[in-house]
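The structure appears right after this line, and notes come after that.
For this depiction, one protein chain was excluded, whereas all remaining protein chains were kept in their positions.
What follows is chain A.
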Amino acid sequence: MNILGIIIIMLKSKTFVKKTRSGGVMKVVREHYLRDDIWCGSEVCAECKQDSTVLQKDSLIESNLCPYPHYLVPDTNVVLHQIDVLEDPVIRNVVILQTVLQEARHRSAPVYKRLKDILHEKEKHFYTFTNEHHRETFIEREPGESANDRNDRAIRMAVKWYSQHLEIQKSNTDGLKIVLLTNDQGNKQKAEEDGLLVYKFEEYIKGLTANPELVDRLALSNDDKNEITTSKVLYPEHLPLSRIQAGIKNSSFLQGTFRASRDNYLEATVFVQGEGEDSKEVLIQGLQNLNRAVHQDVVAVQLLPRNQWVAPSSFVLQDDGAAKDDNVDEDEEEKALRLSAAEAAKKPTGKVVGIIKRNWRPFCGMLNVSQIKESTRHLFTPADRRIPRIRIETRQSATLAGQRIMVAIDGWPKDSRYPNGHFVRSLGGAGDKDTEEEVLLLEHDVPHQSFSQAVLSFLPKTPWAITPEEMKNREDLRHLTVCSVDPPGCTDIDDALHCRELEDGNLEVGVHIADVSHFIRPGNALDKEAANRGTTVYLCGKRIDMVPELLSSNLCSLRSNVERLAFSCIWEMNHNAEILKTRFTKSVINSKASLTYAEAQMRIDDTGKNDDITKSLRGLNKLAKILKRQRIEKGALTLSSLEVRFHIDSETHDPIDLQTKELMETNSMVEEFMLLANISVAQKIYDEFPECALLRKHPAPPPSNYDILLKAAKSKDVEIHTDSAKALADSLDVAKVDGFPYFNTLLRILATRCMMQAVYFCSGMDSDFHHYGLASPIYTHFTSPIRRYADIIVHRLLAVAIGADSTYPDLMDKHKQSALTNNLNYRHKMSQYAQRSSVAFHTQLFFKSRGILNEEGFVLFVRKNAIIVLIPKFGLEGTVFFDSKGKVSPDIVFEEEGPTLKVKHHTFHIFDRVKVTISLDDSNIQHQKIRMALTEPLIPGVSVPAPETEPQAKKPKLDR
C-alpha cells in the first residue's frame, strides 16, 4: 500500500484559467505531485532503484560529430517532423521526455501513435522519462513566459539533470553523454549557454558516417525549402485556423473531405457532410482553387458566385509534364476545362481557402529522375493518381530509378508547384510481382506483415485434439452426413451442410460453421490482430490471412474425415421449405466429403449415384431452389459483375489463361443456405441484444444513381422501373433485345454500378436495418468466421444468446462496437480495391505474355473524348481515346442526352458492339496499362487496322 506522503516530497498546484464554451472564464486548479522515485532508465546508473533498464551502456553510433557513447534527447519539433528518421533501426538509445510526448500528442495523432510504437519496441531502446513529475526536473512557468518557451526550458532542464546524473556514476567509464537535438536556433543557443551538448538534427544525421542514406530521409526544414523554390507565388495563402472556424460558424465556408479526381488532376470534389441526408459535394477546378489540398485532407471551401459555377468535365487529363515549374501548358489545359458546360450540368463550385487537417501518409510510387545528371532534386510520381507529384532530394537517384519507393510529404509552400517530401524506403524493382503486390497492399492499407510472436503464442498447441470436457459441452453431430462445397483449391473451409429426412416426413437441414470464436478469445493479441485486419484479402494466387494459417487452413477448416468444432444452425423444414423450427448449437462434426461446386453438381446430376452424400445434396438443392424463388418473389436482386479467374502457372506463378467465373446450380445452393443462416442468426442476436447486435445493411440507392441505367436502357427502348427493388428486379428480368443476348447481362452490370455499398453497423446506433439487395429486413454475417472478423463477433453474440459462452465488456459496449464496424467497413472496402488492383495487374501480365489480341466488346459508357469498352471474354474494361496528345483530334461531337459521341460520321451509343485490339502499353512503367484501339467500325484516321494476333511460337504452351 502506497500512501503518498512517503514518496512525495513536494506538492504543487497548477493553476490556470480556461475559457468555457459559454464565454465565461473559469479558473482550474490541479494538483501536481513531484516524485523522487522516477528513475533514469540507464544501464550505467547504480543510484536509481529501477527494476529494468532500457538505455544501453555502450550506445555507440558511428559518428564523426559525437565519437563517444551518447543518448539522444530530441525536442518536440524534431519528433514531429523527423519521425521517419527516428524510426530507423540505426537510431537507438533515445530519451523521450514526457514534455515532448505530451506536446506530440496534442499536435499530431499519427506521429504520437508512431512514437508510441517505437517506445514499445525493445530493440530501439527508447525510454520515456517522466520529467514533469520528477522533483528535480520540474519547472514552473514564469510570468510572461510562453508555453512553448517553458517547454523548451523544461527540456533543457531535463537534459541538464541527465548529464549531471550520468556524470557522477562510477560505472560511467566511457564518458557517456547526453545530446540534445533541436532545430530551434534560440533553444540551441540557450542550451549552449547552459553548457549542454546540442546539435541540429540535420547536423547530427549528416555526421553519422556509417549510414549516409539516412540523410535522404530527413524532412526538409524551413531554411532548406527556400533554396529549391522560385520566388513566384503560385497559390493563395491559406487562412489561419481561427478565421476558418469563424467562417464555418457563420456558414461562409464549408468543411469537408477533399477528394481528388482520379482522371483529371485539375479537378476535385469536396464532400461536405451534412445532417442526415443533407450532404453535398462541392466541385473544385483549377490549380489555384485546389490550392495545395491533397486527396483525403479535411479542408475549408468557399463557394464561388453562381455565375462562376462549372460542370465537371468529362475530360481525362493527366499531369505528365516533366519536372516543369512553368505553368504555361497548364493554363491551356485549364482553359480547355472551362470550354463547354451546359447550364443544367453546372454544379456548386468553390475554392479551397484553408486546410483543417492534413491526411498525409507515406505514398508508394516511382522516381522521375531529373534530366540533369548530378542533380539531387527529383520529382516523385505516386502510384495513386489522385496524389500530386512530390519533390524530393536524394543522392541515390541512380539506384532508386526503376524501383518502387515510398515517400512522405513534408510541406507545400505557396511558391512551389509541387509539395516537398523525403524518401522513406525502397520496396524493390518496379514490375516485379512481389514488389507490385507489396505496393498494392501498402496503397490499400492492408496489414500484411507475418503474424508476430505475441499473436502466435495464443494459438492452440499442436497436435490438437478435442478434449472430453469440450465434448461434454457440445452436441455430438459426428454421425450426420455433413459435406462441404467450395471453389476448387479452397483450404479455408468455413461452412458445411447436411440435410436428412426426419421420421415425421419433414426435413432437417443444418449449416455448420467453423467455430473460430472457440480458438480466438476476446481481448488477446490474436483477437486484436484479427480485429485490426478485419478480413482475409484474396489476391490472384495469394491470400493475406486474417488469422494464422494453423487456424485458417487446419484447425478451423472443416475438412473431410476429421473431427472439427462447429457452430451449427439447424432448421426443421417441410418440403415447401417453410421453417418449422430453428435452433443453434455448438457442436462437433465430421465432414464426410469436401466437394467442389463442379463435383457436387456432377453428383446431383448423376442419376446412378444414390449414396447418403448425394441424397443429402439433392435434398439441399431442392430446398434451395424453393428458397431462391421465394426470395426473388420478395424482390431480391440478382445483379451481375464479371469475375475472372486466372489459371496460374504452377512454377512461374504467371497467369497463363484467364476465364470468367462460371456459376453453377450448386453455387446458388450453398449461397441460399448461407443467406438463410445469416438471416436467422441476425434475428436471434437482435432479439437478444437490441442495443449491440452487429448487423449488415444495404441502403437503397438514391434515385439519381439510376440515371445512367435509365438512359442506357431507353436508348434500346427498354423501360426500367426503379421505384423499389422488386420493380427493378422484375423489369431487369423482362429487359431483352432481340438478337442481342448479352444485353441483359450488360444492363445488370450497369445496375450493379448504381448500388450503394453494404455496411456493417451496430444495432444500437442506427434505425434503418434494411438490406436492399437481398430484400431482407435484417441481415448479418455469420457464415465465414475464418475470413471475416464480423462473423467472429456475431458468433460470440450468438454463443452468449444460447448460453454457450460468457459475455465480455467490449461486446456489450455499443460505442466500441460501432468503432469496430467502422474499421471493418474500411478494411472490407480496401480489400475489395486491392483485389481489383491485383486482378488488373495480373491482366496486364497476361496480356504481356499474349502479345496483341483482337477482341469483340461492347460500349459501356460514353465520355466526352473516349468510350469505355467491356470485353466480356476477359471481363476487362478499357478506354478508347479519340484525342491523344500530340495528335489533332478528329471532329468529335458529344451529346449529353443519350449520351452519344459522334466521331466523324460514326455515332457511338451505349451497348454498341465494337471490335478492338488490345495491347499492353508499358511506356510508363509505373502505370502499365491495357491499351485498346478501335478496329471496327472503320473510321478513317481513327480506327487502326487489325494487326496479326499472337506470336505463333507461344501457342503450344498456352494451349496446355
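Assume a contact is a pair of C-beta atoms (placed from the backbone, for glycine too) under 8 Å apart; a residue touches a chain by one contact, two chains touch by 3 or more; residues count from 1.
Just so we're on the same page, contacts and distances are computed from a predicted model.
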Candidate names "RNA helicase", "cAMP-dependent protein kinase regulatory subunit", "Exosome complex component RRP41" or "DNA-directed RNA polymerase subunit beta"; UniProt protein name, chain not shown
"Exosome complex component RRP41"
Which candidate, A:26, A:168 or A:465, sits in contact with the chain we can't see?
A:26
Which one, A:56, A:130 or A:907, makes contact with the chain that was left out?
A:130
Chain A residues that touch the omitted chain in the full complex
1-5, 8, 11, 13, 24, 26-35, 98, 101-102, 105-106, 109, 112, 116, 119, 128, 130, 132-133, 807-809, 812-813
